[in-house]
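The structure under discussion appears below in the form of structure tokens.
Note that one protein chain of the assembly has been removed; the remaining protein chains are unaltered in position.
Take a look at chain A:
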Amino acid sequence: MVGRGTWSMRIFQIMNYSFLTLLAIVCVLPLIHLFAISLSSNSAATAGEVFLWPVDFTTKSYEFVLSESAFMKAMGVTLLRVLLGVSLNMALTILVAYPLSKDASALTGRTVYVWIFVFTMLFSGGIIPMYMTMRLLGLLDTVWVLVLHAAVPVFNVVILLNFFRNLPKELEEAALIDGAGHWRIMWSIFVPLSAASIATVTLFAIVMHWNSWFDGILFMNSPDNYPLQSYLYTVVVGMQAIISSSTDLELLEMVSDRTAKAAQLFVGALPVLIVYPFLQRHFTKGIVLGSVKE
């Protein structure tokens, strides 16, 4: 085989393996560290004794998180949002991607349609006009504002439509001759054949809804309606913003409960950590075929 033989090559291989392993560790180590802190006693965490393994193991911080009603309420808002948002996103992604995957000869005005959608990726009114529109529609402080403002994920549409375009034309032609209509072709042929790509964009939609925090802060006047990530922003990160000098900041770090923060962050990251391994093996295939064309 290739690459065997010379000493320099062998040394390169050893160093390459070590370097990439180190790099992969650097990517997950902070999460493991966070998890270890969340399971340690607060005194051990504050003293900086925790590295990758919990010191004075305790589940106290998780009990605190689960008993914190604001946290659970925010979790409820997020779950509802993910459920509604992902369903809507996926329905609209497929419904938009299918027609746009046709050639201009099969869909009159295709180019115009495409540009109407793509333009929204390039230009937006900005946060203030967006806020005013939502107020005008009476959607502020409801879960619908979070679901609707990103109802059509155009980036996902582009991935899926490129995937659809790569499916053999003959399939569609044969189905048309057999008397199937477009609804039938979309649902019974295109969708099942695009499982990898659909899994990918579903993962993106789930992660997008789960991770969004700024729209919560922008559109919710009452913190009671915050989704989980917005809530986490205010309790874990945002406190920095009200501090005006570096000594205050250090003081804040000292008094705040490090283990409770860690537990809240870990719970906030957990669903993505769970969903990700199941869907990630699809997405290399899904994205690459969808976005990079020859």
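Criterion: a contact is a pair of C-beta atoms (placed from the backbone, for glycine too) under 8 Å apart; a residue touches a chain by one contact, two chains touch by 3 or more; residues count from 1.
The criterion applied here is as follows: contacts and distances are computed from a predicted model.
For the chain of the complex excluded from view, the name given in UniProt is "Sugar ABC transporter permease" [choices: "Cysteine synthase family protein", "Acyl CoA:acetate/3-ketoacid CoA transferase beta subunit", "Heme lyase CcmF/NrfE family subunit" or "Sugar ABC transporter permease"]. Touching the chain that is not shown, out of A:Leu39, A:Val96, A:Val143 or A:Ala196: A:Val96 (per the contact rule at the top).
Considering A:Met9, A:Met72, A:Leu171 or A:Ala195, the position touching the chain not shown turns out to be A:Met9 (whole complex). Contact with the undisplayed chain is limited, among A:Val82, A:Leu161 or A:Ala196, to A:Leu161.
Interface with the hidden chain, as seen from chain A, comprises residues 1-3, 5-6, 8-9, 12-13, 16-17, 19-21, 23-28, 30-31, 33-34, 37, 46-48, 51, 91-92, 95-96, 98-100, 102, 106-108, 113-114, 116-118, 120, 122-133, 137, 148-152, 154, 157-158, 161-162, 176, 181-183, 186, 207, 210-214, 218, 229, 232-233, 236-237, 240-241, 243-246, 249-250, 253-254, 258, 261-262, 265, 268-269, 272-273, 276-277, 280, 283-284, 287-288, 291-294.
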